[in-house]
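What you see is the complex with one protein chain gone and the rest in place.
As written, the chain order gives the labels A and B, with residue 1 at the start of each chain.
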Amino acid sequence: MRLAKRFGRTRALEDVTFEVKDGEYLCVLGPTGSGKTTLLRLIAGIIEPDEGEVFMDDERVNDVPAEERNAVYVPQTYALFPHMTVLENVMFGPEARQEPANEAYEAAMRVLRLVRLDHRADAFPNELSGGMQQRVALARGLATGFKLLLLDEPLGALDARLRLELRGDLRRLAKESGLTVIHVTHDQEEAMTVADRILVLRMGRVQQHGTPFHVYNRPENVFVANFVGRTNFLEGIVEARNRERSTVRLRGSLSVDVADTSHEDEEDVIVAVREENTLLTGDDPGEGRNVLDGEVTQIYFLGAYIRLEVRLRNGDVVSSLMPTDILLGKFRVGDRVWVSFYPGSALVYDYPTLGLRHELEAY
Amino acid sequence: MPEVRLEKVTKTYGKITALRDASLEIHSGEYLCIVGPSGCGKTTLIKSIAGIVQPDSGETYIDGESVTPLPVEDRGTGYVFQEIALFPHMNVYDNVSYGLMVKGESVDGRRGTVTEMLDMLSMRGSSRFLPSELSGGARQKTAIARALASGSTLLLLDEPLGALDFKVRTVIRYELKRLVKGLGLTAVHVTHDQEEALSIADRIVVMKAGRIIEVGPPDELYLNPRNLFTAKFLGEANFFACRVLGLTGKTCRVDAGGATLSIKRREDLDLKPGEDCVVAIRPEFVKLVHGRWSRENTLQGTITEGSFLGDARSYGVETLNGLKAQLKVPASEEEPDIRVGDEVSIVLPEEHMLIYRYPPEGLEKELALE
Partner (left out) sequence: MAGIIHRFSVLMDDISSKPPARKLVYAGAVFFLVAFILLPTILGITFKLNLVSDVLNNGELMARAEGAIFWSFAIAFTIALFDLVAGLPMAWFIARGNSRWVSVIDALVDIPFVIPTVALGFSTLLFWTGSSSPISFLGFTLSPGLALILLLHFAFSFPVIVRVMVGELLSYKGVYETAAKTLGAKAFTVARTVTLPILRPALIAAFLLAFARSLSETGATIIVAGAFENGPVFIKNAKDAGLKGPMVLVSFTLILTSIAVFAMIRVLGTRLKIPMRNAYPRQEGALSSRRSVGLRDATTMVIFLLFVLIPSVFITFPAIEAATDGTLGRALSGSGIWSNYWQAMGLSYLIGVIATLINIVAGLPVAILIARRRLGKTLTTLLEATANVPIVVPSVALGVSLSFFWRSFSFLPEFWILVFAHTTITYTYFVQAMAASLEGIPTEMEETARTLGSKPLNVFRRIVVPLTKYSIFSGAILTFTRSVDETGATTAVADQLKTAPVLLVSWIKQTVPATTSDIALGISFLVLTSFASLLVLRLLVYRRR
């Protein structure tokens, strides 16, 4: 099923255009208020766009009512019907479309077996845990046989730890059933793990659309570089350029080399380096480009990783993220360290018109 | 500043036991995090410290004095609610000054402390706004300011960052800790997000089904969890059901589905040969090697799945003797040369393996999060 959309100015979305391929798992990623839920509801047919068109399988569906769009919508609260049992909830879709009762029952039980809830078919929603309720909501959607699944923060109501576990189940279920999924979330780790492609939204506009690898390693702007993954940002001016590299002068006359040649001399830029792409050493490596010395100001234990905050000589703060078994016990607050990175690891952006702060605010 | 002690605090609601014989010591000036799945009793625990919930039995002491008979309003604990609960009819300033007003402080007397608090949280400019006019993050900060301004030295926080977006949370949590430490308060911070607890706690309390499972500093609980559930709940881990083969010196040898593994022996665990046990290792400590190798603590298998996580890649491996393992490998910027179906070997280093007694109720039940 292919989906293309072009919206004009609604209050929540502006000029959003993209395509979803048949069988694709797309995550729409963005902060609260970025318009993700509005997008989903537009596709479902619950609200209408002010401008623009929605196509499903090359057919324009703007005027098709929600009940005929063949797209299942699962809101964040699941909206399970409290007065019906699990089985009745799941059978609702097929029954509403006039399927004979025994066929509806068969379809419902099949789907409940798929989500491993067939033994709770007679329970009421309020008797089930959060994770189970979520599975019922999915089963209810699957029972309709529709091929498009629209999920609004499907794991949002669950514990952080539970979310980790159920992410994989969600994707597996979708792939096994051959569904096209549009999954809305504000959790970039979640998006990276489950998506075939990610659509990043901010304040109603598309920031980037690509595979997780693409979005992570080649973020198109400062917002995406910050929102996805952990990134250091340094302000600077382009000092020199040759065919392969540029030199950027940071604050306090520190200079770094970057493998980017798209910016002019004297241009204000932002140099972005992922925290895990920095190398840290306690021994003075001597002179060298891209070696910045500073003092350890904070150490954070994150479980599988340790993160060090280093205040450089010029006042900038850089964070370095390394696996725990490499960094554990190596450094203490106050230690003098040298931070370095490969020129190829650095991304360079135009200095944002609204200022760096504005782009780093996650709204 | 105060230190808190709970002795065998129990609370039941009908058939459900929310807290079972909870005993805990909280040190003066400590930033303590309590984690656990939904329904584990963590909220009931701090509510009983605050006096919002009256335990059925057990004693609570603050600075050595029993506070069990005292009502909420006399305990002097600052509480930040999960629902934030800012007074909707008062602006930010009035909300924050409420604690002082209630103690009889005059309008002028309150002004100094309140402005100081607002400045600390960079909320000065919003002091005239009503809660409904603020963003989620601003409301959260106001709730924290309100608890702090009341003069309490013991701060109880129930999912204080729950209303915030993922990215915002990861930034504000450090500000919160810095603020609390700067004021020299004792804080108890309840969260279901184990990563949050790992990153800011002085000590972590892990709870499950009303019981306190384990207490300790983050790195200890992460790298050397004494309890099976702790290993599962904090971070991720692979678990294998095994049988003890023998014990020699500092090593314990186990049979994992036909393969033999060596694990560092635990002094506090008295395992006998023939006993069932569980062996665990975190995904990031499993090493991946191309091809099939026969070595110590090495299992041969095939890649069954792989995904890109940004700063790392995760792979699923199924070993020849039927064990399933997940591993995490730091990502490089090039496309990897490991594909699904590749023949590989996984190395499980002895120093990173954890061992536990096999749980009486079965492994799946013990590890269940709901």
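Going forward, a residue touches a chain if its C-beta (ideal position, glycine included) is under 8 Å from a C-beta of that chain, and two chains touch if they have at least 3 such contacts.
Please read these numbers as outputs of a predicted model, since none were measured by experiment.
Hidden chain, full complex: it touches shown chains A, B.
Considering A:42, A:56 or A:71, the position touching the chain not shown turns out to be A:71 (whole complex). Considering B:101, B:247, B:309 or B:338, the position touching the chain not shown turns out to be B:101 (whole complex).
For the chain left out of this panel, the touching residue among B:42, B:146, B:167 or B:352 is B:146.
With the whole complex as reference, residues 50, 52, 71-79, 81, 83, 85, 87-89, 98-99, 101-104, 106-107, 146-147, 150 of subunit B touch the missing chain. Considering the complete assembly, subunit A touches the hidden chain via residues 41, 44-46, 65-75, 77, 79, 81-83, 92-93, 96-98, 140-141, 144, 146, 150.
Quick note on the criterion: only the chains that are shown with their structure count from here on.
Per-chain Cα centroids separate subunit A from subunit B by 24 Å.
For subunit B in complex with subunit A, the residues that touch the partner chain are 37-38, 135-136, 165-168, 174, 192-196, 198-199, 218-219, 222-223, 233-236, 282-285, 307-311, 314, 328, 330, 333, 335, 352, 369-370. Across the complex, subunit B is touched by residues 31-32, 129-132, 159-162, 164-165, 186-189, 192-193, 212-213, 216-217, 226-230, 274-276, 298, 300-304, 321, 323-325, 328, 344-345, 362-363 of subunit A.
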